[in-house]
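Right, one structure below, let's go through it.
Missing here is one protein chain; the remaining ones are kept as they sit in the complex.
For clarity, chains are labelled A, B and C in written order, and residue numbers in each chain start from 1.
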Amino acid sequence: MDYQKLLEDIYSQVLPLAGEGKVADYIPALAKVSPDHFGMCLNNVDGEVFAIKDADVRFSIQSISKVFALAMCLAVKGETLWKRVGKEPSGTAFNSLVQLEVEHGIPRNPFINAGALVLADIMLTSFENPEEEFLAFVRELCGSETVGYNDEVALSERETGFLNAAIVNLLKYHKNIECDVERVLRFYFQMCSVEMNCMELAKAFLAFADHGGDFRHAGIELTRSQIKRMNAIMQTCGFYDEAGEFSYLVGLPGKSGVGGGIAAIHPHRYAVAVWSPRLNSKGNSVMGMKALEILTTETSESIF
Amino acid sequence: MDYQKLLEDIYSQVLPLAGEGKVADYIPALAKVSPDHFGMCLNNVDGEVFAIKDADVRFSIQSISKVFALAMCLAVKGETLWKRVGKEPSGTAFNSLVQLEVEHGIPRNPFINAGALVLADIMLTSFENPEEEFLAFVRELCGSETVGYNDEVALSERETGFLNAAIVNLLKYHKNIECDVERVLRFYFQMCSVEMNCMELAKAFLAFADHGGDFRHAGIELTRSQIKRMNAIMQTCGFYDEAGEFSYLVGLPGKSGVGGGIAAIHPHRYAVAVWSPRLNSKGNSVMGMKALEILTTETSESIF
Amino acid sequence: MDYQKLLEDIYSQVLPLAGEGKVADYIPALAKVSPDHFGMCLNNVDGEVFAIKDADVRFSIQSISKVFALAMCLAVKGETLWKRVGKEPSGTAFNSLVQLEVEHGIPRNPFINAGALVLADIMLTSFENPEEEFLAFVRELCGSETVGYNDEVALSERETGFLNAAIVNLLKYHKNIECDVERVLRFYFQMCSVEMNCMELAKAFLAFADHGGDFRHAGIELTRSQIKRMNAIMQTCGFYDEAGEFSYLVGLPGKSGVGGGIAAIHPHRYAVAVWSPRLNSKGNSVMGMKALEILTTETSESIF
Partner (left out) sequence: MDYQKLLEDIYSQVLPLAGEGKVADYIPALAKVSPDHFGMCLNNVDGEVFAIKDADVRFSIQSISKVFALAMCLAVKGETLWKRVGKEPSGTAFNSLVQLEVEHGIPRNPFINAGALVLADIMLTSFENPEEEFLAFVRELCGSETVGYNDEVALSERETGFLNAAIVNLLKYHKNIECDVERVLRFYFQMCSVEMNCMELAKAFLAFADHGGDFRHAGIELTRSQIKRMNAIMQTCGFYDEAGEFSYLVGLPGKSGVGGGIAAIHPHRYAVAVWSPRLNSKGNSVMGMKALEILTTETSESIF
């Protein structure tokens, strides 16, 4: 498979969508990103790397950070993690408080905001220097020491993050947050503020594409079975209330973020990252979704 | 892989669960099934068949019939089908009216009851003799001319089917049912009443395990892409509000029924059917779920 | 108080609203009513009657019939009635199934459709000839032997009554309906189809304006305390999800119907009925609501 040519073909096919959707504008730092970026990178399990366009331009990974947080929590808590967060698709918008209230403070899965806030709380009580250790883990996964937090984004998110503040208070009310709510919010937004480019993201996700060996990075160890299970959760819960649509059209486990990035995995084969800032009404990148749909259609290779 | 030995090992491992869960008892015809049955059958893409225990005893396939109905609707309607039913996981119990009301009569996916009632309505307007054509399709898929409806079960379900009657009336109110509500209910329950054994189910589902060729059975044609997409929907929506759990533990697309049957697929490899009547609180077979979890753990082969 | 002059003043004040709102059009029989009618009648406890305009033109009382049904059920069941229906305001649209599902088949109050369907079921099991006895009761209350059902309306409602059919099936599923669902629906729609004019309605409701004596009409007996309690329910639940608004603006217990009628009571003083077919978005008569607001404002006499 000539992936390089395929990525270039994909780009020409998604180009007509370039004006569709709109950039996340709830904080100035995100709103000012040029909407016209497009980058894509695929790393296969043989160690080859294929990249096009803005694959080397960093952007705010936002909710994609939840995958790294889940890996760290699963490593330290094992199956007991699921006492505090579920693993079922949410069926409603990613930030719904309704479900949380009905289900008495147990978030539906770790990839909705409520679930990731619980992950943040777990990390704060499990790691000595959670900010440093999270960054060290991400850096080792992607092989870049210059990946870091964007403090301006993190602060800006906190200042306007009333919905997440509502969620973490509701979780605390239901006794599913141990730490101070402000501490949890700050750390959560810090993780979301990490900036990476598609090349770094694809390399980082390759570690989750099961290639038969161990997962051991920066002190975080996961069994092969745990890696498979993380992929299962990405498959059913990775795209807010568009998880079914993504599974239907693309057929790969993955995770998206409101910065316009999407990372996905074809187990045993490759990891792929795509970035384009304009989002559809569900909060997923318009060109990114289409690019991945074309990728699995052209290769006739989804996991199904 | 010695699948025959594996199935026998699985049986010995799930045996300790034999007393857990309870048989569906909402109609007498289901309640009278002996709770101690266990059958399992695996058909691989090379044409080999591996079966143990009660793999040749027929049972009520119930909601597994929704997969066959979806195949027929997708074949005649194509992508326009999704105007009348969604493809997102439901996130709530399989029979919830709440979501239906909030979303104005578009069922979340074709595998919740509301969605399957819409499928029934579509079939009634698309096929000349829907009861006959559905049966002909199922018979050709499983290669058995003796597979048939159980009229006693169908009638009994209709007599006590007040929740489904509520759902179809609500759908009709939202103008998402064309036919007479009674006609839709009768046909829906008729499809659910089909009786098959694990050998027949595994053979029928093998047609959905993509092996590179066409899907053309009893006049129903699906493209390779459509087959993949059906599997994606089974993956995200096939197990009511336990879809995430099944995906996490088993990692295969599949569909369960309250008769205690589960059919699942490993694309390009095999189809597997398991049956044990005792259900967990979510309506899925206790021993069946566990048997499939062991299958993918022992073979280290889930789709992830 | 010169009520005759007041009614005429009110009419001139509400006239500018004559074109606002729209006539209920979900069945042809209601849709064909001329939207320009306006009638009003006030009966005080001294036996005086004040009427203007179309006060003698009959219309479909629709949900106002629920008050008569409640009186009959309360008379035969007493406080045990409240095991099958609540007495709290619904807080949501009058036909919401959500609440019913969440609360496991106990309707929030007797004046939402679900509650009135339970009343219909109770009457079917409590009276030998419920259709006749209901009509006899209404006729005696209003003093007119010519008041009757409109069979065309009742049939037409049944034919398009999918939402009510959904509700009664859901109630049956939750075991809060004893009779056959079709029987309940027919009787419910029959009661709604009664036609009365404002003079008849005001006279009928005068029986609920506590004047110190017994309530004993056509064999239906209620204590003084029960009459007060019926008024309390009209106050908190009589206007769908606009009960608070009506209580705020008008300050009288009452009940509205989608035929455009409203009947209200000032305990110890008078009963009043008003009719104008154009409805606001909540299903209450635009001119009727305003007329009653002016009535209590001009007289400085609400119950508060």
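Simple rule for what comes next: a residue touches a chain if its C-beta (ideal position, glycine included) is under 8 Å from a C-beta of that chain, and two chains touch if they have at least 3 such contacts.
In this text, all values refer to a predicted model and were calculated from it rather than measured experimentally.
Participant: Sort by label and list the shown chains the missing chain touches.
Facilitator: A, C
Participant: Considering the complete complex, identify which of A:N44, A:S96 or A:N113 is in touch with the unshown chain.
Facilitator: If we include the chain that is not displayed, A:S96 is the one touching it.
Participant: Can you tell me which of C:N113, C:S247 or C:S276 touches the chain that was removed from the display?
Facilitator: Checking each option in C:N113, C:S247 or C:S276, the one touching the absent chain turns out to be C:S247.
Participant: Which of these, C:P89, C:P130 or C:G261, touches the one chain of the complex that we don't see?
Facilitator: Final answer for the missing-chain contact: C:P89.
Participant: Of the residues C:K53, C:R108 or C:H217, which one touches the chain left out of the display?
Facilitator: C:R108
Participant: Residue by residue, what part of subunit A touches the chain that was omitted?
Facilitator: 96-98, 101-102, 162-163, 165-167, 169-170, 172-173, 181
Participant: What is the set of subunit C residues that contact the non-displayed chain in the whole complex?
Facilitator: Looking at subunit C, the ones touching the missing chain are residues 86-92, 99, 108-109, 210, 224-225, 227-229, 231-233, 235-237, 241-245, 247-249, 251, 253, 267, 297, 300, 302-304.
One rule holds for everything that comes next: only the chains that are shown with their structure count from here on.
Participant: Please report how many Å separate the Cα centroid of subunit A from that of subunit C, as a whole number.
Facilitator: Chain centroid spacing, subunit A to subunit C, equals 55 Å.
Participant: Would you mind pulling out the distance in Å between where the CA atoms of subunit A average out and where those of subunit B do?
Facilitator: Taking the mean C-alpha position of each chain, the two centres sit 32 Å apart.
Participant: Just give me the whole-number Å value for how far the CA centre of subunit B lies from that of subunit C.
Facilitator: Using C-alpha averages as centres, the distance is 47 Å.
Participant: Among the residues of subunit B, which ones contact at least 2 other chains?
Facilitator: Answer for subunit B, listing residues that touch two or more other chains: there are none.
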